[in-house]
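Structure record follows, encoded as structure tokens.
The excerpt is restricted to a subset of chains, each kept in its original location.
Order of writing sets the labels: A, B and C. Residues in every chain begin at 1.
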Amino acid sequence: MIVSNTLFETEYPYNDSKIVVFGAPFDSTTSYRPGTRFASRTMRAESYGLEYYSPGQDFELTDVPFFDAGDLNLPFGDINQTLKIIESYTAEVMADDKFPLMIGGEHLLTLAPVRVAFKKYSDLALIHFDAHADLRDEYLGVTLSHASVVRRIYDLLGDDSIFQFGIRSGDKAEFDFAKEHTHLQLFDFSGLEEVIKKLHGRPVYFTLDLDVLDPSCFPGTGTPEAGGVTFLDLMKAAFKVFDGCKVIGFDMMELSPPYDPSGISTATALKLLREFLIRINSNLARR
Amino acid sequence: MIVSNTLFETEYPYNDSKIVVFGAPFDSTTSYRPGTRFASRTMRAESYGLEYYSPGQDFELTDVPFFDAGDLNLPFGDINQTLKIIESYTAEVMADDKFPLMIGGEHLLTLAPVRVAFKKYSDLALIHFDAHADLRDEYLGVTLSHASVVRRIYDLLGDDSIFQFGIRSGDKAEFDFAKEHTHLQLFDFSGLEEVIKKLHGRPVYFTLDLDVLDPSCFPGTGTPEAGGVTFLDLMKAAFKVFDGCKVIGFDMMELSPPYDPSGISTATALKLLREFLIRINSNLARR
Amino acid sequence: MIVSNTLFETEYPYNDSKIVVFGAPFDSTTSYRPGTRFASRTMRAESYGLEYYSPGQDFELTDVPFFDAGDLNLPFGDINQTLKIIESYTAEVMADDKFPLMIGGEHLLTLAPVRVAFKKYSDLALIHFDAHADLRDEYLGVTLSHASVVRRIYDLLGDDSIFQFGIRSGDKAEFDFAKEHTHLQLFDFSGLEEVIKKLHGRPVYFTLDLDVLDPSCFPGTGTPEAGGVTFLDLMKAAFKVFDGCKVIGFDMMELSPPYDPSGISTATALKLLREFLIRINSNLARR
């Protein structure tokens, strides 16, 4: 009689779940338009509006055992404390041998699960879909910000470990840095298959900044960048990663609902999440 | 570490609670601008943004044992089935000797808890704050609609049982009916004290259509009517009802979040709800 | 079976009507935020959402014989041509001994019906409710603009003929001009009764710039000015004018629906229009 209040009304308990979804509502370092703090909350509230069956994959989301942990309680303005809370929760999830799936929040937060994963997997690689390179060393003296997250991850993982796709924005120094230290594909997903082959067997953390999508289909984000990929491009590329790599953690970042009164960005993020939960589950089953 | 996803993050279990709040997301008979189906969902999602302490009453909401049941699962387009589901849930709550507090949804839904209450209390009275008389006998042949709810309640409770305040809209037949069969106060709360005295000892169901508020402070509703009462007027009048009457059930109806992009209507509804939960709890304690 | 597409679904033909309502969708000289061109169209489209009965006056709008002429076809950017078209239509209406009621559009357009009325009534007076004095002689060389309309009317009517209320904005020169040549009441309607007495018997054109209302209850206007009057203040003051003066024409100007996504401004304008149509009709009947 009562509707469940969780993401897609999931009712799997933590113990029975292979995937643990949690929200990370924080956007204190966002430099242009804040609002990603509302992403997980809005996605949860709107998720009942979507069918739970995927015609493309012919699979029911209700058959995917995933737990919706809710949102972490993060202190706005305190980056270090925030990262610690996320690390602590992700560590718990990974210690229980479950797959962590974070819903941001700003992109800086990806640093937390990567730190945890790197402790477990010293050969960790990062696959990064984004419009922005996020390789800035600092900004006005701040070294922990959404524009620096991949640079901070580089500090951990080092050369030959970071693979970026769809990038179409950044300052000159970032692109210069990428030439030396990361694999950076401008604008689209060209070369993704080769990267996947090269990463064979290596554990991969996969981070998706939703602004890799073109603003026409995803206006609800902090820094819209014209010239992005389509929904289908993104879904296919992500499926390749999930199918071809040993993905050990995933996040979807930078949905900012207040900047999309039509709600299509939230609906699109939810559809991607449905497809990805099904896909991750199938691949975990196969391992 | 995880934020609770309930109204005001309440964590009281059903069994320890004196008040049970539930959402009734349904607006199929709304004739002008629909959207009240989103009220309970939006209030829940936004409720963490409010302080839980009332400076006016000097009381912590966290000390009020109330249960957030979540939303009922109601079939759009099927009025009778919808009313039955609400009746069934309300009956459960009242059978357990708890106070039912419904968050609408359209005003028609008030018929359900009143039907249940009337089975228990044959001398039940209704106090009704609203911009609209809701006394229409039918509309295009439809007898169960938001515009007829008080008329249907009249069919149950009969004369000398319905007390309406703040009314400033309706058709002529409604006002003619009111002259004969209800106590109807135009525009404001004049005469409320007298009514409360008269009702001494009688069980009262109290229904609040939030559009009794002026559209300036409450734009987010289906049928805004200029010339309404202020937030403070409403709060004071409602306090009088809770303090002076034996209120056995309450509802807050007709918040329509899509029509208020500023969010002040949701914030106002939440502040009223906080104040009313504290007030109801104090009065229940005194009984 | 089919809903009429007119204002309040009126079906009175021109010939049977005492009042003729027409829309004047034009805002080319608006200097800040345009959009009043959509006022009449939006009011017509939303008017079915209001009850047609006035509880305050105990009268049915459906008993008021008024004709909805629709919108005039006005060429954006061509002020002179626009004024001529409005003059021509108003002249037709007044020649048929009907009461013209224009829905703006920007305030400049009031010049057109006043020109027509002045041809018929050489002792014409103007009652003007507005936040802005509209007494500017010119702006960047332009003498016909929304900020100059009352000055242009002064050029016709001269001293002792213009009575302004609610004014709270303008440049210094305008207020200096008013001291010499108009009756200007700052902020509110003080002194309205005296003015009405003084105007006894004199024909009055009554123009209402809806931004005289406080932005809290009327956000949808081009130039919102804090510190305005309430809906009830305005309604009562306007009733005094309709009851106490020989009003021979009326307009409601400056509703700009695009600036009010909540729709309360349109709803308020429509409620005022319903009340005024009933009041004008009663007073015409009494003459």
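Of note:
One rule holds for everything that comes next: a contact is a pair of C-beta atoms (placed from the backbone, for glycine too) under 8 Å apart; a residue touches a chain by one contact, two chains touch by 3 or more.
Quick caveat, the model's predicted, so the values are computed rather than measured.
Here 3 copies of the chain are placed, and the complete complex recorded in this file has 6 of them.
Heads up, the rule we're going with is that only the chains that are shown with their structure count from here on.
Of all the chains, the one whose CA centre sits at the greatest distance from that of chain C is A.
At the interface between chain B and chain C, under half of the residue numbers involved are used by both copies, so each side presents largely different positions. To fit its Cα atoms onto chain C, chain A must turn through 180 degrees, a value rounded to the nearest 5.
Chain centres here are Cα averages; for chain B and chain C they lie 39 Å apart.
Measuring from the averaged C-alpha position of chain A to that of chain C gives a distance of 56 Å. For chain B, the set of residues touching two or more other chains reads 261.
Touching chain B in their complex are the following residues of chain C: 49, 51-53, 55-56, 58, 60, 214, 216-217, 231-232, 235, 261-264, 267-268, 271-272. Residue ranges of chain A in contact with chain B, taken from their complex: 1-6, 22, 41-42, 44-45, 69-73, 85, 88-89, 261. Partner chain C is touched in their complex by these residues of chain B: 31-33, 167-172, 175, 186, 214-217, 219-220, 223-227, 259-262.
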